[in-house]
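Remarks on the structure that follows.
Heads up, this is only part of the complex; the chains shown haven't been moved.
A, B and C label the chains in the order they appear, each numbered from 1.
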Amino acid sequence: MSEPRIAADIITDENAKRENALTSDYEALGANLARRGVDIEAITAKVAEFFVAVPSWGVGTGGTRFSRFPGIGEPRNIFDKLDDCAVIQQLTRATPTVSLHIPWDKADPKELKAKADALGLGFDAMNSNTFSDAPDQPHSYKYGSLSHVDAAVRAQAVEHNIECIEIGKAIGSKALTVWIGDGSNFPGQSNFTKAFERYLAAMGKIYQKLPEDWRIFSEHKMYEPAFYSTVVQDWGTNYLIASTLGEKAFCLVDLGHHAPNTNIEMIVARLIQFGKLGGFHFNDSKYGDDDLDAGAIEPYRLFLVFNELVDAEHRGVKGFHPAHMIDQSHNVTDPIESLISSANEIRRAYAQALLVDRAALSGYQDENDALMASETLKRAYRIDVEPILAEARRRAGGAIDPIAAYRASGYRQQVGKERPAVKGGSGGIV
Amino acid sequence: MSEPRIAADIITDENAKRENALTSDYEALGANLARRGVDIEAITAKVAEFFVAVPSWGVGTGGTRFSRFPGIGEPRNIFDKLDDCAVIQQLTRATPTVSLHIPWDKADPKELKAKADALGLGFDAMNSNTFSDAPDQPHSYKYGSLSHVDAAVRAQAVEHNIECIEIGKAIGSKALTVWIGDGSNFPGQSNFTKAFERYLAAMGKIYQKLPEDWRIFSEHKMYEPAFYSTVVQDWGTNYLIASTLGEKAFCLVDLGHHAPNTNIEMIVARLIQFGKLGGFHFNDSKYGDDDLDAGAIEPYRLFLVFNELVDAEHRGVKGFHPAHMIDQSHNVTDPIESLISSANEIRRAYAQALLVDRAALSGYQDENDALMASETLKRAYRIDVEPILAEARRRAGGAIDPIAAYRASGYRQQVGKERPAVKGGSGGIV
Amino acid sequence: MSEPRIAADIITDENAKRENALTSDYEALGANLARRGVDIEAITAKVAEFFVAVPSWGVGTGGTRFSRFPGIGEPRNIFDKLDDCAVIQQLTRATPTVSLHIPWDKADPKELKAKADALGLGFDAMNSNTFSDAPDQPHSYKYGSLSHVDAAVRAQAVEHNIECIEIGKAIGSKALTVWIGDGSNFPGQSNFTKAFERYLAAMGKIYQKLPEDWRIFSEHKMYEPAFYSTVVQDWGTNYLIASTLGEKAFCLVDLGHHAPNTNIEMIVARLIQFGKLGGFHFNDSKYGDDDLDAGAIEPYRLFLVFNELVDAEHRGVKGFHPAHMIDQSHNVTDPIESLISSANEIRRAYAQALLVDRAALSGYQDENDALMASETLKRAYRIDVEPILAEARRRAGGAIDPIAAYRASGYRQQVGKERPAVKGGSGGIV
């Protein structure tokens, strides 16, 4: 039986170096929060129960159309990827599940399940892939998949999604995420209406095969890989999809898939209000779908998104349990480190949002006291909640400083010896 | 009885100078189109039946928050504005109706109707104003109107909209356009969900007062005057409004109210597909809601919007009769000239869209022949349809070159004598 | 002699309520920083010496082209404005100077100087106004000012700027800020090259009149009030101006004047490197030149700007003393509160930037350790430096919680009685 690859005593040793400081910081923060009328233990408990799924594809080095520069010890297959994911969970205790991408992660479901069980991991939403061609695939997705003009291509894409459901059922997943790259590069290339009609019909066929206790997430994106129009281009279209399909259909919000300047937290609020928020692909961005590490560019924006989630909990929205997933491309860092850091940043935003004084906020809103309402959010955001995050990790058996522990473990060097070096490439542009 | 202010013989004289050239150009174009299998007369007939409403507020010089630089002969009231609108219609024969803005244009409905009848004008959609405070108004809209936290302010805004309906009924309008500036300038200032719930409830009250044969248009806008969040911020929210309110509720698309890089023609297609396109506020923009003259910046984009409208007609979409209105701010031109030019540009885009070979386009789409599909649109777009536009005007009694005729008429100088000079101001920022 | 309007004992009383908590928080933070090898006293001392100028126009309620909703007690003239500025300085001890805007603030320089002296205020950069027409001005700026096609208009604009210098000399200012709205709304309206040649020639004439110990700041802005092209549209053009004019000419960076997604901190770095950073107009924005309160929308971006400033100090850049000014529009808050808060946010970003471990950062940069370099910035940014800011204020005689002290003082209600209520207006669009 395989086990997490980092020896427990490394974590113990690393934690030992930091326990005194953590205790001191945690107590100081506790005292500060107590003065605000907040029980730090309640916050720590909630943070400890907050989890985010790791994407299997995220543990490999990402790239751009110009190039991909692999690191050492690149995972060779889904089993290597699961090993890497287990390291992230072992250190953070925030990422107990993995999201698979088919066909990239295709393998015997029993073996997948056994490997995950051995590593203490579960499986989150399944992800289908109809934006690139698999080697043995009869029809190409060059001109689309679920919205393709040719019924045979659409049928192939539908079948592929149904296969993803089947694999997911075998390994314990409860959701299917559908992101397609369908769109056009030229005005006129595609008839917007007919393409969307075809998409809805194809999605309807997938929806029919969805088990009762599953959810299906459609994911919108403004552009890329299509550069003039995209079939599922924004949350408006995404809402139309989810409401057309039925009550098991929800919208997935990827933080990097919006037009410049978009108020994303407001989209989150709208989808919650109309019962269609399925969950998130967390990441950060400055220009487009940059897939940077969560919280790396605009940490306040991430906080504002979590402010909506906590507000919805606070208002007692029924049936509200959005899926939390990371979706990033790690081009210049060790992917394991980026995922550790990102899981931490996501929990940070959650913890900060929990600290918002919602009664005060609501009062300021009712009085149109814009300045103090803003300040109320900022007061929570400014709190350095790292002691809470660290303590939650420590108590669950994780590392106080997971990046330091990871580096101390030598995991990357170790797998670098086992896994052959991968050549870089010049991306999609030949 | 008042009559259009430009003497008929001026138009006759100006047209006389251009008739030979027009005849020659019209025939040459007719021959060219005939080779493409298109009957120019059919196009001219359709163009002659295409109309766009002029906004009453558009005939005054616009400004920015920094300043407003009035021109000579600024209209003093709605009756002066109707005179100016009549000139536009007299010369273009494309703008038989005027959209009023209340309370700016508030007057005895009978006088309004009589004046318009005398000028041969009708009234298009009514526009309410809850984004600025009227002098005698009990409650301020500083912190919102239909979504305000205070029920009394919401009630005032609802009443104002109902009053707009009442005025509209008296003068023959059949639609109410609701654009509100409600939103927030700070994260936390407003609870997105509660604000939208309040908005929907208030709009519901207005909707109840809507006559059976009226439509209500809600208009979305990304930002301005609110700079962090806006209650009706995009077409997704706008669709939720229209679908919540009922079958007389539709979405209005202003071409300048979108995020950077947005594919607007696709939004148009989606709203048509789901039965909720109410109509347009035409204008052009480069940065934000610049309210520049239609077609001045990206004429191909305007064409692509019309391509969707003509495609919908071609597909025989039922109950499809979107409202066409101009909404621009004329800061550096004579507003009458800009409106003449814009009406012309809008008809130009329509004429070009009519010339698209839709059978060929559809065939290229089915074959994924992106290049030829794009080229099919371009071939129509490249045609200089000015002879068609000019001939449609001429046949209807308008001017072949309406700007030249307007300048020849001396109308501006004439009203400059009657209407006292207006001082400029330094806008909203003092 | 006039004195600051808030009674000293109000500040004393308000501070008394918070002194114990501040002492405790300051000590806890000191201990935390000591563990990082940082002396809190050194940071507090630097923060206490950091100042930012308040704009005279900022103490009035701002507006948009749609409307302006005044608050109570609006300042009637520059003397009222100076009273308001004195309150901000009295409470924050961060804003000892005021930036004037001519002709809005035109008055007898001796009286200006006497009033400021009495209030303990000084004067920062002078601001000219050629983007709106003054009542008695011979030529209109409707079609531009320093770049106008007509030499007479350019001469008038040059004279106005020289007058600003003269007033500034009399009151102790040492800089002139030139922002013009010149540009165009239509392709073709302006010849880009000729307009810029005229601008450079006109600025050259102003530059000749600049005293030896003065600096001239040119300010760029992407758009508004011109919506197709703007003469000084970006930092590239701004650099050309400053390098053409001479060594007393520098570029002013307003944080809201850039294209969407622009990396502003990088522009700051480039201007420092090439010796042309003159200073800042601080504010925040989400969409365009929103003029929101500094740090309200993207606080991390403000930190990254200060990271460049502190890095330049750290590298010992010669002759580096950028001007710090606020430029905001307070549409929905009490302007005094927004300016107090903004001064605080700006100092916050500065304090956080001072806390960056620059040796560690430099090491990570040299090793291409992107993750730890990012984390090094974040570790400084996450520190809640409010105790440092509060202590710096307290020691200088200001308020621990300046907003609370301001509200306790009843200043706004008091001036509301003295200053007559102002009617709102519907902005520039009527």
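Criterion: a residue touches a chain if its C-beta (ideal position, glycine included) is under 8 Å from a C-beta of that chain, and two chains touch if they have at least 3 such contacts.
Just so you know, these numbers come straight off a predicted model, no measurement behind them.
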Overall copies of the shared sequence [whole complex; 3 in view] | 4
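The working rule: only the chains that are shown with their structure count from here on.
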Geometric centre distance via CA averages, subunit C-subunit B, whole Å | 39
The distance between the C-alpha centres of subunit A and subunit B, rounded to whole Å, is 43
Subunit B touches at least 2 other chains through residues 142-143, 184-187, 189, 222-223, 228, 260
Subunit B partner contacts - residues on subunit C that touch it in the complex | 57, 60, 62-69, 104, 131-133, 135, 140-143, 181, 184-187, 189, 222-225, 227-228, 260, 285-288, 290-293, 296-297, 329, 331-333, 423-430
Subunit A contacts subunit C in the complex at 21, 25, 28, 32, 35, 260-261, 263, 286-287, 293, 296-301, 332-334, 337-338, 341, 368, 370-372, 374-375, 378, 381-384, 386, 403
Residues of subunit A touching subunit B in the complex | 142-143, 149, 184-194, 196-197, 222-223, 228-230, 233-237, 239-240, 258-263, 265-267, 269-270, 272-274, 300, 304, 307-308, 311-312, 315, 361-362, 364-366, 368, 370-371, 373-374, 376-377
